[in-house]
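Apart from one protein chain that is not included, each protein chain of the complex appears where it belongs.
Let's look at chain A:
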Amino acid sequence: MSVEQALLPPWLGWALLLGFSVLWIGLGVYWGRRNKSFEDHALAGRNIGLALGSATAAATWITSNTTMLAPQMALQLGVWGMLAYSTASLGLFLFAPMAGRIRQLMPTGYTSGDFFRLRYGRVAWGIFLAFTLFYSLTWLVSMAMAGGILLNTLSGIPYGWGMSVILAVCVAYTMRGGLGAVIGTDFIQSLIIVIGIVVVGFAVLAHVGVDEIHTNLSRERPELLNVLFPAALMAIFNNLLFGLGEVFHNNVWWSRAFAFREGVAGKAFALGGLIWFPIPFAAGFIALASGALDVPVPSADMVGPLVVAKVLGLGGAVGIFVIVFCSLASSIDSLLAATSDLLTEDVYRRLLRPSASPETLKATAQWITLGLGLFTWLVCLPRIGTLASVLFFAGPLVGAMIWPIVTGLYWRRASTTGAVGGMLLGAGVGLVSYFAIGFYVASLVATAVSMVWVLTCALLSRSRFDWSQLREAS
């Protein structure tokens, strides 16, 4: 078979793209009608319930990486690879108790930047902003690039057009509807993704049995079943800690903790983690079946769509196109919303216009969303693959923030020296290890170094933080 042809005819790809674009923008306009102030726009009025909350937690975490990378990791690193990817759900599980704590300590907070500024001061806040903006912008760029490339691969839609349309659609409904629209569309997108992946999993099982898959792997790819596969072993905790760092620090998750109704946050994140947990296994299983199904794979990241197309034909190709489109949209919109809120609250309001009215802040957030979209579009347009690889540098940066955040939320003795030193030392040593040893140790080393520094400073610290200072976030 030809392995490099598009799975769908371009006209069908365009029709699907148009249909879903109209749907998401229409819903964004509809949900945006109720937004009057910055709080409505940025935090959906702090009134998100359990169903929407759980769905948005799961959907935001289901990125195109989940649907495309989980099969890739299974094909590269075998059974351990699937487990390594699924450990990202631990980020949501562990953020569940933290979200309750955040709501309790900062009932009127807006962003994760508020926490760093009030808990550790402006130096730590500045470092946090630099780290998180680097992470968020590179993630945004990589997602938009992946969108253009995936739509091109799946349906033949030119890269520039696919990337532009998906970005424009997300910018449009996020600008108009704010976090409410993001969470609402996430709910629908998560249903589509979960149902789609379950259907695909059963379809694969109907075509080939587990015994057959195991026999094929044992004969042709034995290392994928090896319990002592070195690279896969190293990937487990490195991926896990990268995932924890991503969730613990990023405003995508903090904004949801602030937006959820009182008492909902903990349950919503835990349920979101439960919904997300099996998806890497289902997606990874699809990849492991590729050999038994005799599906040649030109590049590891395309194994999922190729197997689905083989098993389900045109219907499967349509399904994977929709799943990928929903995965991309649910993550790009969340990143746009959370990053624009962070820039509005932490930069515009705190540094430039402290007296800005709620209406001005809302308008500013919308303009910043548009600006982020334009910036991302310009960076993505030339399709420079090496720019996306910059995202990998974010592993040590986010890993180094885990311990300053966790101890800052629970320990009164956690100090500014510990937080600043932990972030700088952890990120620095982590980056050095990235180049000296490899990517598979960078997040782990960064987290370990940061942990040792933060713990040492906390043990030696004589200061005791007054929790009431965090209530000044409004």
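By definition in this document, a residue touches a chain if its C-beta (ideal position, glycine included) is under 8 Å from a C-beta of that chain, and two chains touch if they have at least 3 such contacts; residues count from 1.
Operating definition for what follows: contacts and distances are computed from a predicted model.
The complex includes a chain that is not drawn, and of the options "Nitrate ABC transporter permease", "Fibronectin type-III domain-containing protein", "3-alpha-hydroxysteroid dehydrogenase" or "Anti-sigma K factor RskA C-terminal domain-containing protein" the UniProt name matching it is "Fibronectin type-III domain-containing protein". For the chain left out of this panel, the touching residue among A:27, A:297, A:312 or A:457 is A:297. Here the missing chain is touched by one residue of A:378, A:436 or A:460, and it is A:378. The chain not shown here is touched by just one of A:77, A:372 or A:423, and that residue is A:77. Only one of A:13, A:32, A:45 or A:100 touches the absent chain when the whole complex is considered: A:100.
Along chain A, the points of touch with the absent chain fall at residues 1-4, 61, 63-66, 68-69, 72-73, 75-78, 81, 84-85, 87-88, 91, 94, 97-98, 100-101, 104, 141-143, 145-146, 149-150, 152-153, 157-161, 164, 217, 220-226, 228-231, 233-244, 246-247, 296-301, 303, 378, 381-393, 395, 402-403, 406-407, 409-411, 434-435, 439-444, 447-448, 451.
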